[in-house]
Each structure stands twice: as structure tokens, then as C-alpha cells.
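Here you go, one structure.
Note that one protein chain is taken out, while the other chains of the complex remain in position.
Let's look at chain A:
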């Protein structure tokens, strides 16, 4: 069983993003980037499934600029066996869109004969949460999104997946092959150890392009303008509980 994992390079979660001068997006230059946190969780889950002997090989895919290779190296250092970099100059947070990525992943699933795909539930830049469902649809495979627990069942022919929904926890059984997307509570990703960082250098990385995969990546939507959220106004102090209730009732109209 081969697992395909998607990893995306995004602006680091701790960076305070700024709107770029041309108002067409956030500033990407001189900003720290790292692996999308949900993708880290996907990698961790794949590595755990391999440690449980459920999988024999893990292949990580990253679509993006040259620097996406750094993200792939991180995945390799965490325990992935080899990487595939699909290079594109598109801005990964806006121009590289879920359908195009899903189509490329579908081609790679076919090429690699993967039996399971694990993706993050969303990337923290575009926040679309669409790639995994689109990929499942393109492949005609079952999907379990927002996974918070994964367990192989039926002699590794299916997965029992706990998923978090707005109304509570749901348990699904999906037959393999399948597509999973990972939620935050699925696991805590490991740190890449230093010896594994050194070993990652020697692991193979294949270089591809959207053209080679025969996928048109032209964006279907474009950003017209982007603006900072409005500044929050300072609060006020109230004199008494009565005044507070009055304001909640008559000004804020929340009571």
C-alpha cells in the first residue's frame, strides 16, 4: 500500500500578514513560510500508518515554486520516503486553485498507484478546504474529510474514521482506496530529528510540471482587491450593571 500525501508551503501561521502595496494579495516577500499545519498532520498520520505496517511507502507531493522543495524536505525528514515537486510560478495562496491541484493529484495517484491519499483539510492561506473533496470526486473514491481519528479495519481493506462536524463527532467506515483530509486534533506532528534531516537529503525527489501532467492550471477566479480588516474601536467602561444591561439591550441589541 502506497500513501500519497499533499504538502503545501504557506506563510507561517505565526506571521502577522500584511496586505501588499498593490492591494492584490498579502505580502509574500521577506515573510517566513513553513509547511501548512494541516499538511504536517497529514504527514504525521501517514508516517504512523507506515509504522503500523499498514503502508509500505509514503510519497509526498508539493505543487508550488522552487521553495516548495524545502517543504518536501521537511516531509522527507519526518519519515516520508520520496517527494514529487510540481513546479509552478503561480501564487500558491490565490492563483494555484483547488481544482487544478486536485486534477494534478489525480494524475499522480494514477501514476503512483496510490491506495490512500491524505491531505490537510485546508491550507491556512486560501482556506478553501476543497482539494480533498474535489480529488475524491475526480477519482470516484470515497472520502472522509476533517478526520480526527483514523484506524485501519477489515484487514486493512477499509478505514474507520472519526470526523468532526458542526453537530458532533461522526464515525465513518470508508473502503479503500480513499481520500482523507486531516483535522487539527488527529495527531501531534513529530519534530524532524537531526539525523533524519541529514538522511532526507539523500531521499529521491522527482521534478514535474503541470504541463508534463497535462493539467491546465489557469486560475478560474482572480482577486479584484484585498483590504485589511477594519481597526477595532476602543472599548468603553460602564458605571453599573444596569448601564451594561441597558447598553446590551438597546445599543448592541443582543439581549
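Simple rule for what comes next: contacts are C-beta pairs under 8 Å (C-beta built on N, C-alpha and C of every residue); 3 or more make two chains touch, one makes a residue touch a chain; residues count from 1.
The criterion applied here is as follows: contacts and distances are computed from a predicted model.
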Considering the UniProt annotation of the chain absent from this complex, which name among "Isovaleryl-CoA dehydrogenase", "AP complex subunit sigma", "Cytochrome c oxidase subunit 2" or "General transcription and DNA repair factor IIH subunit TFB4" applies? "Isovaleryl-CoA dehydrogenase"
Missing-chain contact among A:138, A:158 or A:184 belongs to A:184
Touch as defined at the start, partner being the missing chain; which of A:23, A:53, A:66 or A:113 qualifies? A:66
Which residue from A:45, A:81 or A:95 sits in contact with the chain not drawn here? A:95
Pick out the residues on chain A that sit against the missing chain. 12-16, 28-32, 34, 37, 66, 70, 73-74, 77, 87-90, 95, 122, 127, 129, 146, 164-166, 184, 188-189, 191-198, 200-201, 209-211, 217-219
